[in-house]
Every structure is written in structure tokens, then in C-alpha cells.
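One chain of protein is taken out of this complex; the other chains stay put.
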Amino acid sequence: MARRSEVETGGAVPAPAAQRRSQRLDQALELVFLLALWQVLSLWLGTYWISSPLATLAGLFRGLASGELLLHASYTAGEAAIGFLVGGIPAAALPFALRRMPVMTAILDPFMVGGYGAPKLALAPLFILWFGIGIESKVALVGVTVFFIVYFSTLSGIRALDTRLVQMAQVMDANEHAVARHIVFPGAVPYIFTGLRIAMPYSIGGAVIAELISANRGLGYLVQLRAMNYDTTGIFVALAATTCIVFLGNWLVNALERFLLRWRPPADAMLQADA
Amino acid sequence: MSALEQASLVESAPGMNRRRLLVMAGRIGLAALLVLAWQVAADTAGDLYFPQPLAVARRIAEDTASGALPWNTYVTLRLSVIGFLLGCAAGILVPFLLRLSPRLTGAVEPYIMASVGVPKYALIPLFILWFGIDDAPKLWLIGLLVFYVVFIAVFAGIRNVDARLVTMARVLGASESVISRRVIWKSLTPFFFAALKIALPRAVSAAIIGEFLVGNAGLGFVIENSRQQVDSTGVFTGILVATALVLAINAVLERADRRVNAWRPVDRHMEI
Partner (left out) sequence: MAAGAILEIRGLAKRFRARAPGAESPWIIRDLSFSVREGELLTIVGPSGAGKTTLLNMIAQTDTASGGEVRFRAQVAPLGDAKALRPGLSRQIGYITQDDNLLPWRTCLGNVLFPLEVQGRLDGQTRARAQSLVEAVGLAGFENHYPHELSGGMRKRTSLIRTLVYDPPVILMDEPFGAVDAQTRALLQADLLRLWGEGRKTIVFVTHDIAEAIALGDRTLVLSRAPASVKSEHLISIPRPRDIGGILTRPEFVTLYQAIRAEVA
């Protein structure tokens, strides 16, 4: 029997190694250049206007050591994470529930499109009015923002269902429940993840905006507080911490996706990551 | 086979019509239900949280008559459009400059892509510190948000331009600037439209959020100022008008896009 002893996993043609190396070098040089420019600017204009890279780094370590930064970061990350779940889970579940109800889906459609297009961040003051300045208002804002993004990506996953696979399963006597569980759901997961990947920065952004407007903790609050004290270095530190959370969130979603979608051919996965 | 397809396969023309009627009725019913829910919420939770729908309608009418609402809408729109144009200009210019040197592109592009992760709204306090409390910080915010959307689209578009077309133009003796203008820009328009559809509504939301934090006019100011005065009617009014504004812009762009790109096959990789 013809067999392949090894399985090819490589996809795209890699750039020549030498070219890649010189590109790395360029990038490193540029990083040094940017940092130097930043340092010079801060020396020239004064730290009142621009914090220096060294001061920012020092502030970051000081904030981490005292635990203050971690505390605020954990509030922001917590708000974003809870809102992500509160909005994301129903958004991913609803299209499955609606799968056999085309009329209901059609009825909901203009409302969902409206909700998707509406400027949800403008709801921040309303949620603060309703839920106060604590975590609830942030969770609500993040949840609403995430909901519509994930709803539409999940819906498109269900619409893209390969009906031949469903027929195959039905011939094998799979019932409705088995079809949903073994075919519709796994097929929709890549689409759900596309939604999650898009929604991730929005969730942290939403939490930060609500904190900027009114809060007594969180990184957005920290930025606002330090701006009021004209503590430019402090602002830079808080911004750096926020950026770190965004990267961490992206990394988490990507890692989870890589794990759950390891069945996908690598070229396909790469395309998805680029989109 | 999904129920949707099954239904569309089996059902005949009168069945389709009945279904369309059912959907229409359902939508109207749902809208009525939402308004009713609002009324019930207003009656039970009280004015502090849920203003009466009628009160909001009255407020919209009054403020429109007094000119306050049109003025604030105008302020927000003007800000959005200026910021949008600035961001667009930068978002188009930078990729075209980068195109001149592949080496520069290789060095700069990853940093720009990495900085996408920086939460732009959190920069507002810094912008206020740097640029004062007039329109400048808001314009920077809007411009920056628009820049990223347009940059990514145009950059991807340039990469996507058929290399053979460019070579052909070069062989025919076209100068770099002619190539930029004629060949590349032509093939870019669909990407650019896709970016526009995302960026313009985003510019309006950014303006509103900027107005939450700084300034004394605009829809964002109306919403946040009303909240600080615990005037829920004002908050609702502002949000309703802002939502209507953004949705109207979406609808106009949608229609324009459909008209301009009607002949084009849909390319799902173009989605941002």
C-alpha cells in the first residue's frame, strides 16, 4: 500500500534567510532609533510633556513592585473578561438556537444590524447612570460591544455550514442533536474565534473608556488621575500597562484558537490570522 | 440541509410571500414590544433611570425647535469629518511613501501593526495635556483611529495590486507618480471603500467619546453633561440622536457602496 512516511506541514514559501535576517536587523536598528528619538525628545521638551523611555520603564517596575499597577490592571482585565463572557456566550449561543428558525432570524435581523452599527461606546454614560461607577457599568458596556460582533461572526459560521457533511451524518443515522454537536458546532468554531479576535481589543477599550469617564479604580482611572496631577510619566506607565493587557488578551485568544483549531491546515490558519 | 435551505427549496411563490408578510409583522411587533418595554421600565423604575418615552420625544422636539440639537449634531459631525479627512490623508500617504522603499516598509510596517494594539481612547488625557482642550485632542483621536483603518486597507490593497500591471506600466515608460496615480489607485478603490465604510462611523463615535471627556458642545457633551446632572431624559435624547446619526451614515455608505461596486464580485478577504 502506498504510504507517506512523513506528512508535510509546511505551507508558504519562506523568504530567503539572508533577506529575513537583514530585515530583522533593520527592525532592530529602527527600534534603537525610535527609543533614542523618544529619549532625546523627552530631554529636549522636558518630562512634563514627554516621559523618557527610561523613566517609563522605571515607573513600570515601581508600579509593579508596589502592586498598585497590578491591582488596577487586574480590575480592568477583570471587567473586560467578565464583559467578554457576559456578551460573548449568549452571542455565540443565540445563532445555534435560531438555526431552525429562519423566520425568527429574519425578524431579528434589522435589530441586530442596528445594534451592530450603533455607537455602543456612547452608551457608557447611560450605563454609569444605571449601574453606578463600579464594575457593573463596565461589564455592561463591554458585554454590549462584544455581543453584536460575536453574534454576526457566529451566524456567518452557521450559514457557511457544509450541507454535504450534514447529509453524510444523517445517512449514518445521526439525530438532530448529534448533527448540531458534531458538525454545526465544530464548523462554526473558526468563525466564532474570528469574532472573539475582533472583539478582544474592543472589550479592553470599552472597559478603559468607561473608567476614563467615571471610576475609582482601573487603568483608565489611573490615566485620568495622573493626567489631573500632570504626572506624564505616570500616564505613560498606565498606557504601557493597558497595551500589555491588550497583547495578553490577544495572545490568550490566539493560543486558545490554535489549540482548539489544531485540525486546520496551517496555510488556512495563517490566512485567518491575517484577516 | 439547514431549515432555511429546505424551506427555500420546497416553498413555492405564494408561500414565500406569506413568509415575507410574517417577517414584516414580526419586526413591527418586536419594535412595538421594545417601546412597550421601555414604557413599562419607565413606569416601574422611575424617571431617574428610565425617562418616559414621551418625555424624550418632547425633549427632541423642543431642542430641535430651539436649534440646540441641530447645533450639537453639527458640531459633532464637523469634528468627525475634519478628523476623518486628516486620518484618511495620513492613512493614504504613508503606504504610498512606504512603497518607495521595500526596505523601509519591512522595517516600519511591523511597528505600525504592533501599535494597533495600543488602546487609542486611553490616549485622550495625554492629548489633552499636549494639545489643550479645544478641538485638537479630539481631532488627534479621530485622526488616529481613522488612520489605522485606512492604512491597513490601503497597505493591503497596494500589496494586492497585480504586479504584472505595474511592470507593464513601467515597461511602457510610465513614471513612478503616474503608476501610483493611475494603476495603483485604480485597483485600490474597492479596498478604500471598504475602509471608508468602517472608518466614517468610527470617526463619529470617536468624536462623541472625545466630547464625553473634553469640550462643551456636541452630542457627546450633551450625553455626558446630562448624566452629570442626573438628567436621564437628556442622556436618552443624546444617545438616540447619536445612534440615529451613525445608522443613517451607515445606510448612506451602504447604498453608495452597492451602487459603485455593484459589478464587483464580493471578496471576503477584503473584510477588515
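Details
All chains are identified by letter, namely A and B, in their written order; residue positions are counted from 1 within each chain.
Throughout what follows, a contact is a pair of C-beta atoms (placed from the backbone, for glycine too) under 8 Å apart; a residue touches a chain by one contact, two chains touch by 3 or more.
Being a predicted model, the structure only gives us computed values, none of them experimental.
When the whole complex is considered, the residue among A:Ala58, A:Val86, A:Val103 or A:Leu165 that touches the unshown chain is A:Leu165. Within the full complex, the residue among A:Leu71, A:Ala178, A:Met228 or A:Ala255 touching the omitted chain is A:Ala178.
Contact residues of chain A toward the unshown chain are 1-4, 7, 9, 164-165, 167-175, 178, 182-183, 186-187, 189, 261-265.
In this section, only the chains that are shown with their structure count from here on.
One finds 19 Å separating the Cα centroids of chain A and chain B. Residue ranges on chain B touching chain A, taken from their complex, read 1-5, 7, 19, 22-23, 26-27, 30-31, 49, 103, 106-108, 110-111, 116-126, 128-130, 201, 204-205, 208-209, 212-213, 219-220, 223-224, 226-227, 230, 232, 235-236, 238-239, 242-243, 246-247, 250, 269, 271. Residues of chain A touching chain B in their complex: 23, 26-27, 29-31, 34, 49, 99-108, 110-111, 114, 117-119, 121-126, 128-130, 158, 161, 163, 166-167, 201, 204-205, 208-209, 212-213, 219-220, 223-224, 226-227, 230, 232, 235, 238-239, 242-243, 246-247, 250, 271, 275.
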